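With one protein chain withheld, the remaining protein chains of the complex are depicted in position.
Order of writing sets the labels: A, B and C. Residues in every chain begin at 1.
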Amino acid sequence: MSPSRTETSLLWLLRALAAIAGAITLLIVVFLLVEAWPALRSPGFTHFLSDEAWFPSSSTPQFNIAPMVAGTVAATLGAMLLATPLGIAAALFCRFYAPPALASGFRRLLELLAGIPSVVYGFWGLVVLTPLIRQWAPPGQSLLAAVLILSLMILPTIALLSETALRSIPRSYLQGAAALGLSRWRTISGVALPAARCGIASAIMLAAGRAIGETMAVLMVAGNIVQVPDSIFAPVRTLTANIALELGYAMGGHRAALFVSGLMLLVLIVVLVTLSDWIMREEIHG
Amino acid sequence: MIKKILKACCVVAISLLLVGCSGEQQEGAAADGLIGQLIVTGSSTIAPLAGEIAKRFEQEHPGTRIDVQSGGSSRGIADVRRGTADIGMVSRQLNPDEIDLVAYPIARDGVAVILHRDNPLQALSEDQIVAIYTGSVTRWSEIGGADAPITVVNKAEGRSTLELFLSHFKLRNEDIRPSVIIGDNQQGIRTVAADPNAIGYVSIGTAAFEVTRGTPIKALPMDAVEATLESVRNGSFPLSRPLHLVTLPEAGAGAGAARAESAALIQAFIEYAASSQVDDLTEAQYFVPLAH
Amino acid sequence: MIDHTSPATPSPACEDSQGLRPWAQRRACCANLEPCIEVRDLVVRYGDKPALDRVTLTIPRGCITAVVGPSGCGKSSFLNTLNRLSDLTACCDVSGSVKFEGQEIVGTDLDLIALRRQVGMIFQKPNPFPLSIRENLTFPLQHHGMKKRADREAKMENMLRRVGLWNEVKDRLDAPALGLSGGQQQRLCLARALVLSPRVLLLDEPCSALDPLASAVVEDLIASLRGDYTVVIVTHNLAQARRIADHVAMFWLVDGAGTVVEHGSAANVFEAPANPITAAYIAGARG
Partner (left out) sequence: MAEKTTRVVSGGFLPPARRGTDWPDRIATVLMWAVALLITAVFVWIVGDLVLQGLPHLSWEYLSAGPEDAGRGGGIAPILVSTLLILAVCMAVSIPLGLGTAVLLSEFGRRNQFFGRLVRYSLDVLAGVPSIVFGLFGNAFFSITLGMGFSILSGGLTLSCMVLPLLIRSTESALRAVPDDYRRAAAALGLPVFTALWRILLPAATPGLIAGLVLGIGRALAETAALLFTSGYVDRMPGSLLDSGRALSIHIYDLAMNVPGGESNAYASAVVLIGLLLVINALTFRAADRWLHQGITPV
């Protein structure tokens, strides 16, 4: 192509904007590395996986963050497992099942749900949800509570973005399916969902990021015990909660250790992104 | 259309700039010569109190501005050391490696062990509390309560209430077997209020206030001393901590007029915060004023 | 994509008896045969997959040239190289030579916007912009430097009349173009292409998504462009090609890539095909 001069300069502007967007991540990574460096140098990274437990400010400090990695993974996975089908169902409801007025009302509701501060979710979880769970299995503040609250928080993201993905399917696809006499559900499962899968996948990715990174609400309902959860009713601590709980009062090595949990979180995200990237590519080529 | 959007962007940008430039033009009409701005950061426990003190201070000294920020005791110390804050708020004693700073107490706070209101036990001995927290007692029935598992609520590592609790009971954090770990004070109260089998420890003033407004908790006496603000005030309650403002010692010794001005302001604010003029504010935030 | 291509079976509207003019009359309309586009050794490949192999073809000015052949033999790829729309397709590699009015357009750094302004295109599926009917015509004009609104409106009305749409839409010019019927949309697209006064019109199976009646209307419209514009039309419908084309290029898949196996005047290709493939194809379609 031979774009005109304005086009070329606009294109460079776009590149600059994208570079800024990308650079933010780089800056954050550098920032985390700098802050975590003292702890990575001594005691060294292996301590973070091989120590007995997490007592970063005791006289013989211990820095095992593996249980928190497990807690983060468990809470995120649980929330994704719960929120993905619910979110997609909500999107399908909006698009194909609800009468128009109800659909737009339902969408408003999801938008509001997306804007409720995490403190409010956390507070609600602490006052309403955990006592309910406690009646089954004390202490109530548990992995389950974290999963439920997280699901609730990421559900609007999945639902709203999936809904727009569904909305942008060319009408001719649906008409084609209807012309074949397919039922509504078969049209959805056979035509609509596959056609929108890219948009839905990116919605799920965004939601997964949110679930991994969520702090306040999880902190208030998860119980925050540093342990590998042996049941869904066991209290867990996530990496984010670890930072939020202790950072305000951490000094020196303890503080640096908390930034290592931040780095660890980033590693988790990179693994997740790479994995999903790989799956998507497999699907395209396979 | 593009033009319209661009125009709108320009208008927004310019107005933002204008707003940005128009601030900070406070003419120093202060009679007492105190002008300038202070940044106070640190403990989220002290922040509400410091915010109220700052407001009153500003009223009495027009031309001054005290910006109170929250974020935790260690943040206060780090910010003061780095120079991004003038004064830090620290809700504990300074550690040995923090002697480069000077701490000024402005109030006291006690820590009380709390149970759910429906728990039949009215008092626990220190040994019992230690036994519960170290996991050698795991059911209330073992110490004369209901037949239910104990939910041990502990505070997160580094929190000053935790440190106070540990040092009083001569425990190490490693020995504690918690069921739930919490962060802020209110979370502790909510957790215990929602669980009839829970035991936790929180700031006394807060606990007393919550009891009066009907939250289902009760504060246990310690060494037979009632857990009240009064017993903290008269020094009989064993578990109490000072709330500090910290600053660099050379804050008064800097060179240059501006430096001296801000040093005077820092000194004035700290003295004001420790004076009896703010006792009512301290009490309103459920802390114990210093004995003057 | 669900393909809306209707099969090229003759429908009542495409009966040979209708609208066929004698060959002689058609030859007269472009007797001088000045070349408008000269294609030489054109090769198009998508990544490793060849689509067109050494296509050499001359498209005479002012005539209607039909590009025929079975599906998948590179007819649309050929069309897309003529206005460099192939640039939009990822990993589409074009080599060889295409001269438009003597100017080379393959691999050169020419002004694409100017080229596409002179070479209009209509697609298989009508694709009006999601704007109003009015805007679909005035918006391109505005961006090609027609400053005065009155001029644009006049041109719009002119072209809507030209495609026979004016009476149907003059009362709802500000209604969304997507609300029109398929045939109307395609005529709107034709008007949108014509409004820029191009010299060449590329038509990529313009009638295949339309019903027979709408198809007949559009076909007549295309026939009426003869003389004013150089028209290249890709079509599956041999009957249609017979009815409107002055020249015919027959594309066929040879060794996995499309190429031209025969081209010449419509009379020659249809009545006395030299290539046995062409003969069989035409005979098959006819029978």
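Convention: contacts are C-beta pairs under 8 Å (C-beta built on N, C-alpha and C of every residue); 3 or more make two chains touch, one makes a residue touch a chain.
All values reported here derive from a predicted model rather than from experimental measurement.
Taking every chain of the complex into account, the chain not shown here touches A, B, C.
Here the missing chain is touched by one residue of A:T130, A:T187 or A:N224, and it is A:T187.
In the complete assembly, the contact with the undisplayed chain comes from A:L155, out of A:A39, A:I133 or A:L155.
Within the full complex, the residue among A:I116, A:I232 or A:M251 touching the omitted chain is A:I116.
Although one chain is not drawn, its touching partners on chain C can still be listed: residues 4, 6, 83, 85, 87-88, 90, 112-117, 120-121, 123, 125, 127-132, 134-135, 138-140, 142-144, 149, 174, 176, 182, 189, 192-193, 196, 202, 209, 211. Annotation for chain A: contacts to the undisplayed chain at residues 3-4, 6-7, 10-11, 13-15, 17-22, 24-28, 31-32, 35, 86, 89-90, 92-93, 95-98, 106, 108-121, 123-124, 128, 152, 155-157, 159-161, 163-165, 167-171, 174-176, 178-179, 183-189, 198-199, 202, 205-206, 208-210, 212-216, 239-240, 243-244, 247, 262, 265-266, 268-270, 272-273, 277. Touch with the hidden chain on the side of chain B covers residues 1-2, 9, 12-13, 16, 19-24, 39, 44-45, 47-49, 51-52, 67-71, 75, 82, 84, 183-187, 205-206, 209-210, 213, 284-286.
One rule holds for everything that comes next: only the chains that are shown with their structure count from here on.
Chain nearest the geometric middle of the protein is A, using mean C-alpha positions. Centroids of chain B and chain C (each the mean of its C-alpha atoms) stand 78 Å apart.
Taken in their complex, chain B has these residues touching chain A: 43-44, 71-75, 77-78, 95, 97, 148-149, 151, 156-160, 172-174, 178-183, 187, 190-191, 194-195, 197-198. Across the interface of their complex, chain B is touched by residues 53-58, 62, 123, 126-127, 130-131, 134, 138-141, 219-220, 223-226, 235, 237, 244-252, 254-255 of chain A.
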